[in-house]
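Written out below as structure tokens is the structure these notes cover.
Only one protein chain is missing from this complex, and each of the others stays in its spot.
Chain IDs A, B and C follow the sequence of writing; residue 1 opens each chain.
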Amino acid sequence: MNNKGGSPAPTATNAAATAGASGAPGPAGRPTATPAPAAAPKASLSANIAKFRELGLLAFIVILAIGVQLRNPSFLTWENLNDIATNTAILSILAVGMMLVIITRGIDLSIGATLALAGMSAALTVKEYPGLSPLVAVLLGVGIGIVCGAVLGFLVAKINILPIIATLGMMNVFRGLTYELSGGKWVSAHQMPDSFKAIATGKVLGLNNLIVIAVVIYIVAYYFVNHTRTGRQIYAVGSNPDSAEVSGIKSGRILWLVYTIMGGLAGLAGVLWVAKFASAQGDTASGYELSVIAACVLGGVSIAGGSGKISGIILGSVLLGILNNALPMINVSPFWQNFIQGMIILIAVLINAVVKRGIDRNNLMRRRI
Amino acid sequence: GCGGNNNNEASGSDAKPSSSAASGSTGAKQKFAIIFKNTGNPYGEKEMEGFKKAIEESGDEAILKAPDQPTAEAQIQMIEELISQKVDSIAVVGNDPDALQPALKKAMNAGIKVLSLDSAVNADSRMVHINQADPERIGRTLIQGVSEMIGGEGEIAILSATSQATNQNTWIEWMKKELEDSKYANVKLVKVAYGDDLRDKSVSETEALLKSYPNLKGIIAPTTVGIAAAGKVLTDKGLKGKVMLTGLGLPSEMAEYIESGVSPWMYLWNPIDVGYLAGYAAEALVDGTITGAIGEKFTAGTLGEKEIIADGDGTQVMLGDPFKFDSSNIAEWKSVY
Amino acid sequence: MSEFILELKGITKTFPGVKALDDVYFKLKPGEIHALMGENGAGKSTFIKVITGVHAPDEGDMYLDGQKVSFRNPKDAQKAGIAAIYQHVTCYPDLTVTENIFMGHEKIAKGTKRLLWREMHEEAGKLLKELGASFSPKTLMGALSVAEQQIVEIAKALSVNARIIIMDEPTAALTNNESEELYRIAEKLRDQGASIIFISHRFEDMYRLASKVTVFRDSKYIGTWGVNEISNADLIVAMVGREITQLFPKKEAQIGEELLRVEGLGKTGYFADVSFTLRKGEILGLTGLVGAGRTEVCQAIFGVERPDKGKIFYKGRELAAKSPLHAMKQGIGYLPEDRQKQGLVLSWEIGRNITLSSLEKMSRRGHLNTRKEQDLAKRLAEKVSVKAKSVFDLASSLSGGNQQKVVFAKLLTADLDILILDEPTKGVDVGAKSAIYEIISDLACSGYGIILVSSEMPEIIGMCDRVAVMREGRITAFMDREGITQEAILRASMADAAPQQDQQRWA
């Protein structure tokens, strides 16, 4: 179909070898030329669609922002944008891990519980040893998260339990452990040393630490998923687990890695959360996994596995962050907030789907027949 | 009818070996249960602690329960479990004033004495309610407090728990009533926001308040998570002294912000005492000292004698006035609860 | 150094309930193209998977360069220089062609371990060009047709510079000139010293390429011959265990009234201006190059997709099938081209697969009568000679050809007038092929109108009463039985024949 007029066709001798019952070894006719030069309309087509997906989301965000700005002029101020970014940082950090998990066709419902467990452990530790360097607390949290994630990874990769079940079960276990650990108590602001709280209030180059940490994680993750072999293998395992097995990818290890990364990020998020709010509770971030999954899904990560982009989840997280920030600011009745939030998520994904269809159609129209 | 009363022969015999300290009218330990809203809440832990103390002072057995989620559905399930265990009394901190009615009625039909504490269930589903403080007093005191902090004029806002929380809603009603007084002519309530007792949401809501109402002078947050989250935001944004904060909160959570002056003072009752009083009221109901009728009196351990008074259709026992926490006394309380 | 680069002795492999390989031998010389043939289910694919370490053999040894080896996983085989193209395309639909080609042996920068995207794209482009493919290496694999995916698989095997390359029916989805590219490349590789194991049901492939042929039958090793030493008939006897007298048992059917008339059918981006008629008892061939749009036309008639333009008349009445069910109720049946994805529920028993499209017939007010169901399934499975123990065997445990027979049996459950058969013999062995042709002929005789979509010239020539040739979404020629020749078909399917530029349409 891409044959430009001039390309010579193979001569008819190509097919001279007759087949079937009466067939005899025929003379080998060589084609006189290779047909059709490699053109690339398909590549640009699918690439454009993928790009447009993010553009559509971006446009939606811009329109939303303008709408909110008209209602409340203090929305697009440096301070407020900074607040949005700070409040969205933890969500977006978790979204990175969740994206990797979803790419491998999995899901992690336990991150809220892992976050709470890691946060509570870190808080209890700094409460006991106020002199401790905050870095140690962060490492402790990340470590606990990694352990939680590794356990999940083990269940999913080695015992072959479906991710949704493994994480549902362990979610209960981690949450229960958090309560057991704290004995039902909270760790309050006055029990945390200032150095610990500074993790979330400190600034680098005028930007809140949380934002900086999120940005660094995004850069690392971008490099990891796009430019390393292991990163690509994550996509391969999600895209077709059977082929991955046949082409010698150790899918078990990849799964394990993915859940461990998710756990580690959840652990980190736990420490950041506790430092940011200066309080550790047993029910910290309960149900937060849904927001994280929503961010991924809005960002175009396919639940069926195999696809998902860093740029997408940034936009997904930002959209959710803006909603959380904007709805209270434009004086929406609290009773309407749920509804509006749900509608916006639904409309965003529907518009995305419709736009994609339109583009597909448009491209078909341009095909020559 | 309900089938809870069919197996009376089991109730007298206690299979577990009773301890030497056994006392009470039947000679065996009686069982007193308390159901809090949800687990992992230090306020609730303290209330249950007080309850347990009272029950153990009487030589009986306390059963402490709390579901993992603060829902009425889960509490109904726990009430069923307690009926099966043939406890003598159930004290409940209701997640919903009405939804527990059928379950609690079934318990009462089974001969179990039922009372509520802190967050009330409706009058039909309890014999008596233990009220930590008069809602009217709480509402009015909070307005008086914030008015004093902002010098009697300016915009104020309320940051509550969920839009459904009964206690908070009653208090907010009283706050609005108090504001009608002419001496608050210059105090303007601009918004009631709901942080759903979630840290992240409470923070967003506080930030939105500050941005939408740049002239905001004071915030009242009648819930621990809300007031602590607001304290954190005001601290981080360096608004100490510019926006005043008061409300109801656990001293431990608020110590930081009261000591720093972000919140000059706030109020709360002693949850241990609430539980303790409920424990003695339950004992009195089971003993038959009281039936829950107005005018009856009983001795509540170290709290002394308490009297049952009217409360709408039902009856209640009042603990006392809320306690004011400020920089002078917070250090002493922050380690208690 | 041994005379043989690869040698397998006494390989036995049992699956639960099936002995897939029974004491099998194989020897491969360096620089040799060795054909492996046998009926469906003879164990060829399983044998390949043993070589590449996907399956571990129960018994037997494998020698590489005279050294005994045993691969624990496909990676080991890859490291030892063995590359394989598996029968069922195993690709990553969400990744680009480049990534599919280089998965497992990516080019990475020495120090930083960074992936060298540009280099990989370039090389992938070169490989594809060599194979005559016209899509960019940056295309997503999922956007390609089955045939195009097969080409990528071949490119993948070429990219590893393996000493031993195994191709399991690589030509099944290819048209003749694509196959020709493949032959050329295979010969080039052989000349460079690589050895190739080539599995195909097409004799054409074997004669064109191989110097040796090994035959398996019923999981057993039958023998190895030089291609020139054995006659075609003997080879068929070796494979089937009996003589097949006539491969194309075309019977003269009574051609009756018109059943189907398609007028100006078009679907944006896929096909345009497709018109033809089909009569009772007639076999209409639909041929053309890969991507010519045949499948799309068939699916539009069957109600899978809606056409944008044109009309379909069924027995004189206008019919626009809203769904496959609607089409089937009218009397149109479709045998899909991808039996694993579109034809079968692989995890189900044979019997349930067969009855899936006619459940209503075996039920009363929704209640399913399982006795009736099993009887029907057994009868039909026997009719198409499915090779299995019972109708309770899982479809996934069948070989490719037998799976196709099950899909065929599904069609026979319904009361149909028109059968649309999309590549019904793709990857089916001679024995089964001839059985399928016989079924097709019988069906035509009993009054069905049949549309036979095929890329295989002999099949089209041998079976059809009339042929329509498609190119780039349009029908370019009609031929009657007398006028069908390979040359004519090829001419009509090639792009340079007609000056398309002038009548370029925006369908």
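The criterion applied here is as follows: contacts are C-beta pairs under 8 Å (C-beta built on N, C-alpha and C of every residue); 3 or more make two chains touch, one makes a residue touch a chain.
What we mean here is this: contacts and distances are computed from a predicted model.
Participant: Looking at UniProt, which of "NADH-quinone oxidoreductase subunit K", "Multicomponent K+:H+ antiporter subunit F", "Autoinducer 2 import system permease protein LsrD" or "ABC transmembrane type-1 domain-containing protein" names the chain that isn't shown?
Facilitator: Missing chain, per its UniProt entry: "Autoinducer 2 import system permease protein LsrD".
Participant: In the full assembly, spell out which visible chains the left-out chain is touching.
Facilitator: Within the full complex, the chain not displayed touches A, B, C.
Participant: Going by the contact rule already stated, which one of B:T71, B:S260, B:T289 or B:N329 would touch the omitted chain in the full complex?
Facilitator: Missing-chain contact among the listed residues: B:T71.
Participant: Specify the residue from the set A:N172, A:S195, A:N226 or A:S311 that touches the hidden chain.
Facilitator: A:N172
Participant: Of the residues C:A109, C:A233 or C:L368, which one touches the chain left out of the display?
Facilitator: If we include the chain that is not displayed, C:L368 is the one touching it.
Participant: Against the chain that's been left off, what residues of chain C make contact? List them.
Facilitator: Spelled out for chain C, the touching residues are 17, 54-56, 304, 323-325, 327-329, 334, 336, 341-348, 352, 356-357, 359-360, 363, 366-368, 374, 378, 381-383, 385-392, 410, 414, 431, 434-435, 438.
Participant: Could you list which residues of chain B touch the chain missing from the display?
Facilitator: Considering the whole complex, chain B reaches the absent chain at 2-4, 6-7, 10, 15, 38-40, 63-69, 71-73, 76-78, 80-81, 83-86, 96-103, 106, 162-164, 169.
Participant: When the complex is taken as a whole, what residues of chain A touch the one chain not shown?
Facilitator: That gives, for chain A, the contact residues 109, 155, 159-162, 164-166, 168-173, 175-180, 282, 287, 290, 293-294, 297, 302-304, 335-343, 345-346, 349-350, 353, 356-357.
Operating definition for what follows: only the chains that are shown with their structure count from here on.
Participant: With chains as vertices joined when they touch, what's the shape: line, ring, star, complete or other?
Facilitator: Here the contact pattern is a line, an open path with two ends.
Participant: Suppose chain centres are the mean of their C-alpha atoms. Which chain sits farthest from chain B?
Facilitator: Using the mean of the C-alpha atoms as each chain's centre, the farthest one from chain B is C.
Participant: Please identify the chain lying most centrally, where each chain is represented by the average of its Cα atoms.
Facilitator: Chain nearest the centroid of all protein C-alpha atoms: A.
Participant: Distance between chain A and chain C based on Cα centroids, please, to the nearest Å.
Facilitator: Using C-alpha averages as centres, the distance is 38 Å.
Participant: Could you work out how far the Cα centre of chain A sits from that of chain B, in whole Å?
Facilitator: Once rounded, the distance between the two centres reads 41 Å.
Participant: Going through chain C residue by residue, note those that touch at least 2 other chains and give them in order.
Facilitator: There are none in chain C.
Participant: Got the chain A residues that touch at least 2 other chains?
Facilitator: Not one residue in chain A touches at least two other chains.
Participant: List the residues on chain C that touch chain A in their complex, please.
Facilitator: Per the touch definition, chain C meets chain A at residues 52, 54, 73-75, 78, 86, 90-95, 99, 103-104, 106, 108, 113-115, 117, 125, 128-130, 132-140, 143, 176-177, 180-181, 183-184, 202-204, 207-208, 227-228, 232, 236, 244, 246-248, 268-272, 291, 293, 430, 456-458, 462, 472-474, 486-487, 490-491, 494-496, 500-501, 504-507.
Participant: Quick one: in the complex, what on chain A touches chain B?
Facilitator: Residues of chain A touching chain B: 72, 74-75, 77, 79-80, 83, 87, 175, 178-179, 182-186, 188-191, 201, 273, 277-279, 281-285, 324-325, 328-329, 331, 334-335.
Participant: Per the contact definition, I'd like the list of chain B residues that touch chain A in the complex.
Facilitator: 38-42, 44-45, 68, 163, 191, 193-194, 199-201, 203-205, 207-209, 211-212, 214, 225, 228-229, 231-232, 236, 250, 252-257, 259, 334
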